[in-house]
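Note that this complex is displayed minus one protein chain, with the remaining chains in position.
Here the chain labels run A, B and C in written order, and each chain numbers its own residues starting at 1.
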Amino acid sequence: MTTIKDSVHDHIEVAGVAEALLDTSAVQRLRHVKQLGTVQLVYPSANHTRFEHSLGVYHLADRALGHLGVEGTEAERVRAAALLHDVGHGPYSHNIESLTHRHTGKYHDDVGGLLTQGEVGDVLRDHGLDPRRVAGLVAGEGQYGQLVSGELDVDRMDYLVRDAHHTGVPYGTIDHGRLVRELVFVDGELVLDEGNVQTAESLLLARALMNPTVYQHHVARISKAMLRRASERLLDAPDISAEQLRRMDDHELLVALRRTETTGDFADRLRTRSLYKRAVWAEIRDVPSEVFEMSHDEIRAVEQDVADDLGLAVDDVIVDVPPKPSMTESSSRVMVNGEIRRLEDQSPLVGALRTAQQNQWRLGVYCPPEETDRVGDVAADALGLDVDGALVSTVSHSVHATLDEFN
Amino acid sequence: MTTIKDSVHDHIEVAGVAEALLDTSAVQRLRHVKQLGTVQLVYPSANHTRFEHSLGVYHLADRALGHLGVEGTEAERVRAAALLHDVGHGPYSHNIESLTHRHTGKYHDDVGGLLTQGEVGDVLRDHGLDPRRVAGLVAGEGQYGQLVSGELDVDRMDYLVRDAHHTGVPYGTIDHGRLVRELVFVDGELVLDEGNVQTAESLLLARALMNPTVYQHHVARISKAMLRRASERLLDAPDISAEQLRRMDDHELLVALRRTETTGDFADRLRTRSLYKRAVWAEIRDVPSEVFEMSHDEIRAVEQDVADDLGLAVDDVIVDVPPKPSMTESSSRVMVNGEIRRLEDQSPLVGALRTAQQNQWRLGVYCPPEETDRVGDVAADALGLDVDGALVSTVSHSVHATLDEFN
Amino acid sequence: MTTIKDSVHDHIEVAGVAEALLDTSAVQRLRHVKQLGTVQLVYPSANHTRFEHSLGVYHLADRALGHLGVEGTEAERVRAAALLHDVGHGPYSHNIESLTHRHTGKYHDDVGGLLTQGEVGDVLRDHGLDPRRVAGLVAGEGQYGQLVSGELDVDRMDYLVRDAHHTGVPYGTIDHGRLVRELVFVDGELVLDEGNVQTAESLLLARALMNPTVYQHHVARISKAMLRRASERLLDAPDISAEQLRRMDDHELLVALRRTETTGDFADRLRTRSLYKRAVWAEIRDVPSEVFEMSHDEIRAVEQDVADDLGLAVDDVIVDVPPKPSMTESSSRVMVNGEIRRLEDQSPLVGALRTAQQNQWRLGVYCPPEETDRVGDVAADALGLDVDGALVSTVSHSVHATLDEFN
Partner (left out) sequence: MTTIKDSVHDHIEVAGVAEALLDTSAVQRLRHVKQLGTVQLVYPSANHTRFEHSLGVYHLADRALGHLGVEGTEAERVRAAALLHDVGHGPYSHNIESLTHRHTGKYHDDVGGLLTQGEVGDVLRDHGLDPRRVAGLVAGEGQYGQLVSGELDVDRMDYLVRDAHHTGVPYGTIDHGRLVRELVFVDGELVLDEGNVQTAESLLLARALMNPTVYQHHVARISKAMLRRASERLLDAPDISAEQLRRMDDHELLVALRRTETTGDFADRLRTRSLYKRAVWAEIRDVPSEVFEMSHDEIRAVEQDVADDLGLAVDDVIVDVPPKPSMTESSSRVMVNGEIRRLEDQSPLVGALRTAQQNQWRLGVYCPPEETDRVGDVAADALGLDVDGALVSTVSHSVHATLDEFN
């Protein structure tokens, strides 16, 4: 057994298949993939990695299994899946996932290929586990898949607390000890036991507060958009395939961006934190529904038009349309008076948080600071936005001051 | 200047009028009044006192004043009020406040009498402060009164964090550093600056989660009801007036209860944690509106009837009807696009939390464990409750297990 | 199983005999005995009790037993002893222990009488445990007694961390997780496993720093001496026996002191923190060896002489001669290259800490603030102290300022 000291869970004991997996390069690679990507440009202490997070998820899974009374091969399989659940992440975690998905068809939890082959596959088989079933758990399949990837999975229990510890933003400080203790299986469904409506709500609320403050902070979004655009240019260069890009770690991506001529400017901007600013920051009600239907190429075409119109280079304009908000935790289940209920049917907070998320949603258009006024006008026009609310330049001075607080 | 080490804010520097007030017996008495009263019977570590809380409120007030640029006599007055804001608390803080209020007409923030007389009045006047104006601030009067007692006061910023630290329940861990920094006065109103809708929501949510988990935990409510009933009996005894009771500290109340014949049983039960149990636990929708109109004496009459009916002593039955839920923070103000907005007009969460609070509200009837079934039936009948939902005894076994988790 | 939320160890699971013991009045009484007695007058947040500490010790014992592979009745006995180890404490914990010991012959860990009789005895026997063997463990007897009371016991692991959490002084923050994990039995001796010389040193150092900063802070010592003196007067009063005093809790002692005529002044001073000050504060080298030989009565005689000489009341002068410093942890054992070694034979720090403790040791004479100069001179003379170093009044002004920092 190996004991590892963790800043969040103190001592983590790693044994069995997990101990053997620890030494594989697929798992060790996660030491070089930051958990929160460009969020580090907003919260300087947020340098924690997918490696320590994966250990934390393994640890909570192990404790949940103990409370649930799951043992033997079934438990080993879940522990393996918990430790491996993030090996499919590309560099900068979610930041360039949409890009690699467009090219490879794979999201980070599509790990079948990674788990069946090579070292990891060997270790799993040596411990009597079928790699495909482990990959299934990572994808959330089956009864125990809910523990690894579901509305009440230990993944989010770890990352909320860990992100709070490393950013210094306290909102993610959930009571993971209680959550893990109160999980039960009822008719094959993973639910929180009686008396835990508030426990379930607390998980939802923690995410709802961390989201705008940390995960969707506008500076994190801008730098993520710049990183994604630069990575797209990297794929235009002759030498790098999307599959290669996906297997890089943070170091390799950053250095590749710095060394490639067409991405050097973005790399410099990211390195020196000379980031683009918002030209447009539009609420959902000011965005025509057609915009949500636009394909990647259509958005690129809008950017090109705006740039051409103003005599700018195409990479001077980035249109960032996030998907409409969703809320996984809303369908988490909790026992109420002996029945399984979906949290959204039980808690008035779910609907309100959904509305709050809608309110917080923003379409962004980013460009070099000196061009925000011009780009704002033209881009708002090109996207058919309601101009008054959308343009950052029309917002009063005091707003600017606050919005740029961490900028 | 005196520097005091605090478990929450680390070093607190106390100077000026506050340093002089520190040594008065009115302030030192707060060392002997627990912040959370009977919550200690649920969360054993929750033994912190009004004294350290008052220091914390002074500290946050001082920092807020610094950020707001308030100086001189005005600032000293606020600092004095912050340190003194709780000197009006009786033993066990809020636990017996309704009782002493019925007899003395005074709530804990009615401190005019305490501040104008004796030591405290002398110290205030020696420092050029008018005790009545300080008392006014404690009561929330005037522009600066909002800092001491209002929707965005530093009182709740301290207690949420402190109660979280000492109970171990993380939900109260708000970002008080940010809250204090973002306060501004606009047209004489204390508001949170632009970009802080979430900051305001986080305060609201912290209270919404701490409320059922800590402050209104059913075991805390039961023991509080028992303490209140015992204190009422104490006042029936010849020797103690309500005004005397109000100036006791926790030790004196506990010992008085133990030594007085008519309250000895309650005192024993509290000492050994042999608490009453719930006979009725009714949701708001199951409670007829007349019940909310009942006076103290009418409720006592119901208790007497139930007890008589079952051949029990009157103190074997306690009916606990909390006021309908309110939510002070909902009217906190925040700047949005250059305008002052009330949080409830801006945030969909406010309405949802109000609904959640309604859902969590419970009327309780408590009695010795062996009588819950009989008392439940008769009391539900006497109060005209919808029987099915209200009786704890009809709730399935698994619910009992969870409800009694900390019992 | 009962799960209890603790501010230090988060969730503590209590089962078996411990769960049954939890409800006994002997254990519940510990809720009303502060862990650190008068230290609360220096560190206002230090209001934690022997109850939560006992739960913490139980928790760490349980985890240590798990790592050591001890199970069954043996383990239950240790868990019972861990939970019960402090039931022998009188009010204000160690503060008046020397007094009650003089009258009853019993220290707090002499719990045979308490464990064999009444509720506790019944519970233990009901669970198949012999109360005398449990009492033996509390007294540190036998192989497993070392876990409960010894150089490496879980008692100190809990209190160091807990006292740090509640005072805000970080020095006690040891790595209890590691300590508990590294315990092993070798030839029946409880030792730390190979590679843990530093782990053992860290325990020693934590105590060495907490000692002067918290446990022996001069204000804590003064108020403890005042409390002890007042309690002595209480025993002079007709109604209270030493055995009764020993079974009081903090509330009862405080109220008894307030209500008894001869102790009312001390009670007032403690309540309003109008404490005595140091008239003498002498280093060990300035104290003649005869002073260490003086009996309690001889010291009282010196106090009487000093008081008479100056026309003061006898209770205006308190001579406080602590025992010469000892250092339990110095004989803790640790494996080095396959051999059991005593820490003092292995670590150069032990000797240095012993010297440091000698250096920190102080004889104190306390009296009302206005009398320090006069009392200092006469008392130093009466005790035969080297005058120059001993008198606080000769210390330069800047020293006063710092010494009184928390005063």
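We adopt the following convention: a contact is a pair of C-beta atoms (placed from the backbone, for glycine too) under 8 Å apart; a residue touches a chain by one contact, two chains touch by 3 or more.
Computed from a predicted model, the values in this text were never measured in an experiment.
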Chain not shown: contacting residue from C:L235, C:V291, C:L310 or C:A356: C:A356
In the whole complex, not just what's shown, which of A:I4, A:V314 or A:A382 touches the removed chain? A:I4
Sole residue of A:D250, A:E329 or A:E371 that reaches the chain not shown, by the stated touch rule: A:D250
Of A:L55, A:L99, A:V191 or A:V392, which residue touches the hidden chain? A:L55
Looking at the whole complex, which of C:E13, C:D110 or C:E194 touches the chain that is not displayed? C:E194
Touching the unshown chain, subunit A contributes residues 2-8, 10, 23-25, 28-29, 31-32, 34, 40-41, 43-45, 47-49, 51-52, 55, 165-169, 250-252, 254-255, 258, 271-274, 405-406
On subunit B, what residues meet the omitted chain? 3, 10-11, 177-178, 181
Could you list which residues of subunit C touch the chain missing from the display? 169-171, 173-175, 193-196, 198, 201-202, 205, 209, 212-213, 335, 337-338, 347-349, 351-353, 355-356, 359, 395-396, 398-399, 401-403, 405
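In the analysis below, only the chains that are shown with their structure count from here on.
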What's the overlap between the neighbours of subunit A and those of subunit B? C
Measuring between Cα centroids, what's the chain most distant from subunit B? A
From the mean C-alpha coordinate of subunit A to that of subunit C, what's the distance rounded to whole Å? 50
Averaging C-alpha coordinates per chain, one finds the centres of subunit B and subunit C separated by a number of Å equal to 34
The positions of subunit C in contact with two or more other chains are 3, 10
